[in-house]
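Only a single protein chain was left out; the remaining protein chains are all shown in position.
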Amino acid sequence: MKTSNSPFPLNAWYAAAYDVEVGRSLLARTICNQKLVLYRQENGAAVALEDACWHRLLPLSMGRLEGDEVVCGYHGLHFNGQGRCTHMPSQETINPAACVRSFPALEKHRFIWIWPGDPALADPALVPDLHWNHDPAWAADGKVIRVACDYRLVIDNLMDLTHETFVHSSSIGNRAVAEAPFVATHGDRTATVTRWMSNIEPPPFWGNQLRAERGYTGLVDRWQIIRFEAPCTVTIDVGVAEAGTGAIPPGGNQGDPALSDRSKGITGRVLNTITPETDKSCHYFWAFARNYNLTEQRLTHQFREGVSGIFREDELVLEAQQRAIDEHPDHEFYNLNIDAGSMWARRLIDGLVAKERPNQGVIPIRRAA
Amino acid sequence: MKTSNSPFPLNAWYAAAYDVEVGRSLLARTICNQKLVLYRQENGAAVALEDACWHRLLPLSMGRLEGDEVVCGYHGLHFNGQGRCTHMPSQETINPAACVRSFPALEKHRFIWIWPGDPALADPALVPDLHWNHDPAWAADGKVIRVACDYRLVIDNLMDLTHETFVHSSSIGNRAVAEAPFVATHGDRTATVTRWMSNIEPPPFWGNQLRAERGYTGLVDRWQIIRFEAPCTVTIDVGVAEAGTGAIPPGGNQGDPALSDRSKGITGRVLNTITPETDKSCHYFWAFARNYNLTEQRLTHQFREGVSGIFREDELVLEAQQRAIDEHPDHEFYNLNIDAGSMWARRLIDGLVAKERPNQGVIPIRRAA
Partner (left out) sequence: MKTSNSPFPLNAWYAAAYDVEVGRSLLARTICNQKLVLYRQENGAAVALEDACWHRLLPLSMGRLEGDEVVCGYHGLHFNGQGRCTHMPSQETINPAACVRSFPALEKHRFIWIWPGDPALADPALVPDLHWNHDPAWAADGKVIRVACDYRLVIDNLMDLTHETFVHSSSIGNRAVAEAPFVATHGDRTATVTRWMSNIEPPPFWGNQLRAERGYTGLVDRWQIIRFEAPCTVTIDVGVAEAGTGAIPPGGNQGDPALSDRSKGITGRVLNTITPETDKSCHYFWAFARNYNLTEQRLTHQFREGVSGIFREDELVLEAQQRAIDEHPDHEFYNLNIDAGSMWARRLIDGLVAKERPNQGVIPIRRAA
């Protein structure tokens, strides 16, 4: 375990799996450099244990479930959901020190969340808000992909959507995104980037939706309201409306979103939570939710696969970027105007890390002139 | 070559190959971190040379055999069975220093053995006893597999057969093995674990044998007498007999095996010698020998493939264990009662290593309460 220099706080809830991934079998997954075995007890509650037997370190995930306990696949030691050894082969007395680490785990918004840090601090109220993922007023579906990069590169990617113009030109990107102004704001744990685009050609993805749902084929007003919640969750309010029908609130990027009239538009939410696997890899959980045409399964399927293809384009860029960073270990990065949102996200992350580990080195960032 | 911190003695005979693997061609194999080229001279005697030409280090195994000499595949230098260079291209005079290292080699019990340490100490009488492998009173067959783990993990595995219950439940393991008591004893170079199991259900492998050979389908007495000979050979006397027919000697695990009456049983020997390839990989040579129905080739074939499948289950566990050890370099291991045999084996190995290299670090072992 090399967590001392890691670029993430440990005292946070991290999505470890989609709810359906964890059941009555043993799932091995690494979260924040910690190898875990995940399973559900007979009452359905999720359990997360260190994935290494106390005796000879064999991954417990190579064993089997017996009731609420894991049986090691080498010498048959039993461990309960608290990680305590309850049976050893060929001996009556059990060493009281015999246990593996157990991690706080809970289920919310269709994810199993685990807390890699101090269990005493694991407040369920701190799970980030991704309620759209199971709200009956929304239809949502998504995937998890493993990306071979520092999870913060995914955050950077999501906090600046000008990259859509260059990476995703065939689907959601067009010149308008890179050209439109935006506003970046921030709070104690959140950073927000707001970009309203007025009277533009819709990109293919949205143009197709608006035609299908509203029979509308003209210019649109488009919005992207990106909200980061430290350390690793990003929800994006996205959509388009018929141009000039009041979707853009008075004041535009500076205005009050509550004054937006979206009655002539369609709205989606891109839900993202990116869990560090190691310092240089992550599990990227995402879903796309819409609040219209909820029961059309074809649409849900099409969105899931469409977004999946778009994120595949990001994956290629992000992994290449990680390799380049590894080859330039001392590189000092300069920020452009477009990096304002990710810069705030990074500062919030750095603050959480510094609070836990005061001597944690933080990559210096300079701003381009 | 990184032998200084290696977890094995150099002054020992190690099986380098099955007899049939070495012939009139060049075989490359690494033994104890030493790359070797093996071949037979025209008189059949096995030769083991350092596998790197004196001139430009090209592996000699990429060259060819000419009479009793190896010809390098790059510039044609010749080396004889003692490793001395006998020909250089385009020059008359041969540098007297031009030679590669030659290792003591001999053939016994169907293996080619080599001695990686001081040739002056290479006493043929020290080859471990594996005579069942070519004794006409036994029918034996086996294989060699490469396992990506420290050879001592294989020794640990063989010295405690309670793992059969958990790793090999479909063939040779059942609950009886993990529950039966055992006795561990040791000598200067050997350690023995004896486990007699009385009046039990036979596991599938042995039940099938006893039915086929004796027409017997009831409960059995079963035995496992595991004998380790330092540094890396383990022979296991295994078998079952009709329950209560005198196979278990008076005194059971403490009794005298010579007083066992196996006339209503069947006996096998599991022969194992595990040669370090590197610090973290090994060549696992094994054979299974029986002393009944010797000429039934179908049975020999079936045993070889059956045991091969069982050892494949071990291989998965052992390689996972090695990876886990690599990830926890400072882990301190605790021993259970079942580890008594392997603990003695490790001590004998550590003793041999310490004698050769007094400053060799030895992994500390603590015993669980």
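As written, the chain order gives the labels A and B, with residue 1 at the start of each chain.
Heads up, the rule we're going with is that contacts are C-beta pairs under 8 Å (C-beta built on N, C-alpha and C of every residue); 3 or more make two chains touch, one makes a residue touch a chain.
What you see is a predicted model, and the numbers here were worked out from it, not measured in a lab.
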Item to check | Candidates A:160, A:237 or A:315 - the one touching the absent chain | outcome: A:160
Item to check | Options B:32, B:71 or B:122, residue touching the unrepresented chain | outcome: B:71
Checklist outcome for this item: Out of B:43, B:93 or B:295, only one touches the absent chain, namely B:93
Checklist outcome for this item: Of the candidates A:129, A:179, A:261 or A:296, the residue in contact with the absent chain is A:179
Item to check | For subunit B, residues in touch with the removed chain | outcome: 1, 35, 52, 54-59, 62-63, 71-76, 88-91, 93, 95-98
Checklist outcome for this item: Omitted-chain footprint on subunit A covers residues 156, 160, 162-163, 165-167, 178-182, 316-317, 320-321, 324-325, 327-328, 331, 333-334, 336-338, 368-369
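Just so we're on the same page, only the chains that are shown with their structure count from here on.
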Checklist outcome for this item: Per the C-alpha means, the centres of subunit A and subunit B lie apart by a whole-Å value of 49
